[in-house]
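Worksheet for the structure shown next.
One protein chain omitted, others in place.
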Amino acid sequence: MTRGFAPEEYAAPQSVEEAVRLLVDHGPGAGVIAGGTDLLVRRPEELELLVDVSRLGLDGVEEEERGGLRVGACVTAAALEEDVRVVGRGCWGVLSEAAAALGTPTVRNRATLGGNLSNGSPAADLAVAVLAAEGKVETAGSGIRRFIPIEKLFRGPGQTCLHPDEIVVAVHLPPPQVGEAGAFLKLRRHQTAVDIATVSTAVVVRMEGGECRHARIALGAVAGTPMLATEAASFLTGKELTADVVRQAGEIAAREARPIDDIRASASYRRQMVAVLVRRALETAWGRCRA
Amino acid sequence: MTASRVSMVVNGARRELLVEPHERLVDILRGRLGLLGVKEGCGEGECGTCTVLLDGKAVSSCLMLAAQADGCEILTIEGLSAEGTLHPLQEAFIREAAIQCGYCTPGMILAAKALLDRELDPSEGAVRRAISGNICRCTGYDKPVKAILAAARQMREDAR
Partner (left out) sequence: MTPLETTIAPLKVVGTRAVRIDAVDKATGHARFAPDLNLEGMLHARILRSPHPHARVISIDASRAWKVPGVRVILPAGEVPRVVGTWFNLRSEKEIKKLFMQDDKVRFVGDPVLAVAAENEEAAAEALDVINVEYEVLPHVFDPFEALARDDIKIHARGNVGFHVLKEYGDLEQGFAQADVVVEHRYVTSKQKHASLEPCATCIADYSSGRLTLWSASQVPHWVLMYLGLTHNLPVSRIRVIRPYVGGAFGSRAGVVPGSELMCTFLARKAGRPVRLAFSREEDFSTTESRHPFTIDMRSGVTRDGLLVAADAHIVMDVGGYGTHFVSVLADALGTGVGFYRVPNYRFEGTCVFTNKVLGGAFRGYGNPQFNFAQEQQIDALAEAIGMDPIELRIKNYRGAGEVDPVFGVQVGSDGFKECLWRGAEAIGWKGWRERKPAPAALETAGNATPSGVSGIKRGIGLAAHQHGTGARFGLPDPSSAIVMVNVDGSIDLLTACADDGQGNRTVLAQIAAEVLGVRLEDVTVSDTDTAVAPLDAGTHGSRQTYCGGVAVMRAAADARAKVLDLAAEYLGTSASRLTITDGAVRDAEAPDTSVDLPTLMRHFQVGDFSRCHQVIGSESGVTEAQPPVFGATFAEVEVDTETGQVKVVKMVGAFDIGAAINPAHCEGQITGGLTMGVGYALTEGLIIEEGRVVNPGFRDYKVLRADDVPELIPVLVESHEPTGPFGAKGLGEATMISSAAAIANAVHDAIGVRMCELCITPERILTALQESQQR
């Protein structure tokens, strides 16, 4: 028998501690809601208690003392898209590009960074960007506070390493480096500006002279989780970027991808597109490094 | 089931309501407050017909719990011409023949208002992007976009 989406209780705690306590006390059947743009589409039947984390003061963006950036879990996509501290700033810039590519304006006004990460969608735009930017996810749970490297967060489609009573509090991004730039590209079904990614990529490269010192290539919608194309990235490191090198990096990334067929595209198309998108994103990022 | 007490300002009037945890904002606005200009076209935030302004920002009222609107200010299409005079956007939509079946119109006008409240001289591209959450099956968006740009012009003139 289906019971539909029928939570029995809603709570709007005022502090992270209170939120965690509510989750712990209730145990299974408790769930977190922030912007609601994913939860109220999925409408999970098992939820009994909804803990609203949007009133915990997690909607700030702060530059940290050592030059890093702390983005609160409840910062919305719309806020990230326009934040002047983020737009075009080295590895941070991919976040605002990804935020701008996420959903419709009404969704961007509500969808949060923390939600986009916690849902564990392989196609999550912000997750791919945070992956490329080498972010760390700060969480709070029962008696613990963790800093999880983003690549450790995802376990599979819709699955993360977060405990049921653990919430995302913030994302920490490393300081932008000299000569660093990124790019986010999202392939959608054609003639559509609003869509879940068929394939997405976020790349961050750091150039010194003509040489690539560091590269990170993240891919979306081509595996069970957002993923890093580590071989393609290490292939680039130490190389002078040429059209050919960039093309090869794309091809390596395509081999690393583990796509599946679904309603949006076939696995083989996705794999081909990884090569194209990674190459184009690297060309864009490389151009930005030079600019 | 535990109901939550919600206090919100809807179209300028304070409303105190008891809402259940599963109730969405759209359910309350339509079912309880009789604001039937708020439409529901998909229930998953894709179509934009349930768009309302929440503290000035366009949101899908189907993707928000009513309880989450506690302490917020909400504007629906009914509140836009509350004093009997039409908003410049409404006038422009009427004049420019930007309305056909009319089911998307309230949401689209509100999404446009959120844009114009922030930017009174938007580019055509910015207008299109601002209403990209509002599907229209009738017009091809041509006349709605022209109407929004015309309303912006009018509002700039009025502001002078």
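A and B label the chains in the order they appear, each numbered from 1.
In this text, contacts are C-beta pairs under 8 Å (C-beta built on N, C-alpha and C of every residue); 3 or more make two chains touch, one makes a residue touch a chain.
Everything numeric here is computed off the predicted structure, so don't read it as measured data.
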item: Sole contact to the chain not displayed, among B:Met1, B:Leu18 or B:Leu86; value: B:Leu86
item: Residues of subunit B in contact with the chain not shown; value: 30, 35-44, 46-47, 49, 76-78, 80-81, 86, 90, 93-97, 99-106, 109, 125, 127-129, 131-145
item: For subunit A, residues in touch with the removed chain; value: 1-2, 4, 104, 187, 189-196, 243, 263-266, 269, 272-273, 276, 279-280, 283
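Basically, only the chains that are shown with their structure count from here on.
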item: Between subunit A and subunit B, centroid-to-centroid distance (C-alpha), Å; value: 29
item: Parts of subunit B lying in touch with subunit A, wherever the complex brings them together; value: 1-2, 4, 21-22, 24, 44-46, 48, 51, 54, 57-60, 62-65, 67-68, 70, 111, 114, 129-133
item: Touching residues (chain side subunit A, partner subunit B) in the complex; value: 5-10, 12, 33, 35-37, 40-41, 50, 52, 54, 78, 103-107, 109-110, 193-194
